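So, chain A:
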Amino acid sequence: MITQLLTSIAQGVGLTLYVTGASLLFGGLIGLVLVGAARSPIAIIRAAATLYINVVRVIPPITWLFLIYFGLPQYALRLSTLQAAIIGFSIIASAFMAEIYRSGLLSIPDGQREAAHALGLSPFTTVGHIITPQAFRVALPAIATYGIGLLKDSALASTIGVREITYYAQQSAKQTHEGLLSFVVAGALYIIISLVVALVARRVDLKLRRKIGVL
Partner candidate 1 sequence: MGLSFGTKAPPTALSGEVEVSGLGKKYGVIEVLKDVNISMAEGEVVSVIGPSGAGKSTFLRCLNYLEKPSSGTIAIGGARVVAGEKLPDKASLDHLRRVTGMVFQSFNLFPHLTVMENITLPQRKVLGSSKEQAEEVANQLLKRVGLPEKAKAYPARLSGGQQQRIAIARALALSPKVMLFDEPTSALDPEIGLEVLAVMRDLADEGMTMLVVTHEMHFARDVSERIMVMGNGGVLEIGPSRQVMSEPQNDRTRQFLKAVLDR
Partner candidate 2 sequence: MDLITQWLGWMPNLTPGLVISLQLTGLALLIGFPFGLLLAVMAEAKFKPFQWISFAFVEIGRGLPALVLLYLLYFSLPDAGITLTSLTTAIIALSWNTGAYASEYFRAGLAAVPLGQKEAAITSGLSGWTGFRIVILPQALRISTPPLAGLAVLVFQGSALAFVIAVPELMSKAFEIGSITFEYLSVYTLTAVIYGTLTLIFLGLVRILELRLGRHLLRN
């Protein structure tokens, strides 16, 4: 029984990882733009970035998904369930990633920027080669933690019909009447994936630390 359940529910692992990974990637990229905008010299751009980040965060993820999946087609924007989920989670992730980057940037001492400036490095080089790598180092554990949070949030994609872990668990629960077992299996899968992500992140973190020589 349990192997049957496992094989059927595990079919969802692929899409769970896909939704999480793609959203983290797109969200991460949009987040970069957002921190940039939040530090723009133009006040209106700064304000827009801050507004975006706050608006995204005060609305529940499931509301975002429904707004996008059910709302946008009204304007002839037909989206597949998967597209809607990835768009929704990318928007959500972008706001959180922007915050993570921001605190990463804040942890870089002013001296770094000043030193780069004194060496005559262009602002572009300074950001690209001096600030960003250091900020990323600092932000890595927070990104991993957020990634695990996003993994768990991705379960919501089942509510609009994306065939990921929770979707299959629900199908199994209805078909086999093994409700408890189905969701225990699903829960175990989420926990295993979280643990793997956490372990990998720790490894990378330690490696980077050792490379730079801070412990």
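Heads up, the rule we're going with is that a residue touches a chain if its C-beta (ideal position, glycine included) is under 8 Å from a C-beta of that chain, and two chains touch if they have at least 3 such contacts; residues count from 1.
Here is how the candidates were picked: all candidates are chains of the complex that A comes from, given by their letters.
These numbers come from a predicted model, not from an experiment.
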### Query
Candidates 1 or 2: which touches chain A in this complex?
2
### Summary
Residue positions on chain A within touch of candidate 2 in the complex are 54-55, 58-64, 66-67, 70-75, 151-156, 158-159, 166, 169-170, 173, 177, 179-180, 182-184, 186-187, 190-191, 194
